[in-house]
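Since the structure comes first, as structure tokens, the remarks are kept for the end.
One chain of protein is taken out of this complex; the other chains stay put.
First chain written, first letter: the chains are A and B, and each begins at residue 1.
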Amino acid sequence: MSTTSPNSDDVLVRIRNLHFSRGKRKIFDGVDLDIRRGKVTAIMGPSGTGKTTLLRLIGGQLRPERGSIEVNGLEVPKLKLSQLYELRKRIGMLFQSGALLTDINVFDNVAFPIREHTNMPPAMIRDMVLMKLESVGLRNARDLMPSELSGGMARRVALARAIALDPMMILYDEPFTGQDPISMGVIVQLIRLLNDALGLTSIVVSHDVQETATIADDIYVLSEGRVVGHGTPQQLAETNSDWVKQFMQGLPDGPVPFHYPGTQYADDLLAGSDQDRVV
Amino acid sequence: MHNSKTVEIIVGLFVALGLAALFMLAMKVSNLSTYSGDSGYVVTARFENIGGLKVRSPVTVAGVRVGRVSNIGFDNTTYEAVVSMSISGDYNTLPTDTSASIFTAGLLGEQYIALEPGGDEKYLQQGGEVRLTQSAIVLEQVIGQFLYSQAEGGGDK
Partner (left out) sequence: MVNLIRNFGRWGLGVFERLGRGHIFLFHILMGIPSVLARFGLLIQQMMSVGVLSLLIILVSGLFVGMVLGLQGYNTLVDFGAEQSLGVVVALSLVRELGPVVASLLFAGRAGSALTAEIGLMKSTEQLSGMEMMAVDPIKRVIAPRFLAGFISLPLLATIFSAIGVVGGFFVGVGLLGVDDGAFWSQMQAKVDFSEDIMNGVIKSIVFGFVVTWIAVFEGYDAVPTSEGVSRATTRTVVHSALAILGLDFVLTALMFGNI
């Protein structure tokens, strides 16, 4: 399984030997990733494998214990705060909940990064916001407040906001979770369309195998802090790896066990009461 | 973000209200209106006993407050109290032979300095000294004197 690409120009984000722990738990134990420019790369794995943490590490909100994270040639953990902010202006992030600012309406939410980081005149800002909203299909919803939006609509507004400054990369944190089939379909299409139309690089973190596989160019499967599978959706469907098979096919038992580890069933029943139990 | 003009006006009114309250307190509640600023001058007076006189106690002439006690010190050689009085510049025609006495306002009241103008043609200036002074009346001494004089008078009979 190759984890590197032939042309280094091709790679926007290069992660090598990443180690990160939260408390005593090792989240990443030597992870190597390549995110190719202009492609949709999916990062998948069971819940709790730290996929959101990975996005935070790429965005510089967290620092790794060891290893390098390179975005567009820049070493993210080593950046000064002002440089980090410059980098973040070129990265859009879509949070799981949308993370819209609840005290302002849809229009102002999308306009927020534009107003904060540029000095564009109001007329120009209006045009830009309308364009972004149009591309997600919510131009006529621009006067609504976030509390009046459904979950799917809120995520689309957040997407419009993420592309407001025409970033070079967008990070999607679990964009499909908890969506009905229609809004799921909408989001799936939008991610692919925007990626190709705007020449973006997209990183989609998800555990929704079906939907992600339809739009991803590249898939990494993480488990227990390591990369256990990598390739195109086609390659992974034909893989021999037990890990990847269990994940992709949604098998209840396999390398990730069904039973929480501990004592044997027979011993527990025979023990009679929990006071005699040796844990 | 909507009607930010209204919000600005309201906040402006709020700040104005706060400042107005401060102004009202300053004028009607405190003694600011009777402050004549810093055109005052300081004179000293020595007393054998200042009783309960405190810094900021009033200094009056004919019952009108003309200043206040600004400092109370002690002379190690003459064992006298040295009181500095800050007198407002409006009252700069006090003759140099003015006398200063320490009286009590009311029965339980605080003590203050009453100045009685003399007749000299020269006026007190900054740094001048009031030479004629009368110390505070200490109640125990008065009672002691009274009993003593009673005893004397009674003894003579």
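Points worth noting:
Please note the rule applied: a contact is a pair of C-beta atoms (placed from the backbone, for glycine too) under 8 Å apart; a residue touches a chain by one contact, two chains touch by 3 or more.
Please read these numbers as outputs of a predicted model, since none were measured by experiment.
Of the candidate positions A:16, A:117 or A:226, contact with the unshown chain belongs to A:117. Residue B:25 is the one among B:25, B:138 or B:151 that touches the chain missing from this view.
When you scan A:59, A:175 or A:229 for touch with the missing chain, the hit is A:59. Of A:15, A:57, A:100 or A:244, it is A:100 that touches the chain left out of the display.
Counting over the whole complex, chain B has residues 4, 7-8, 10-11, 14-15, 17-19, 21-22, 24-26, 28-35, 54, 56 touching the chain that is not drawn. Looking at chain A, the residues touching the absent chain are 59, 61, 85-89, 91, 93, 95-97, 99-102, 112-113, 116-117, 161.
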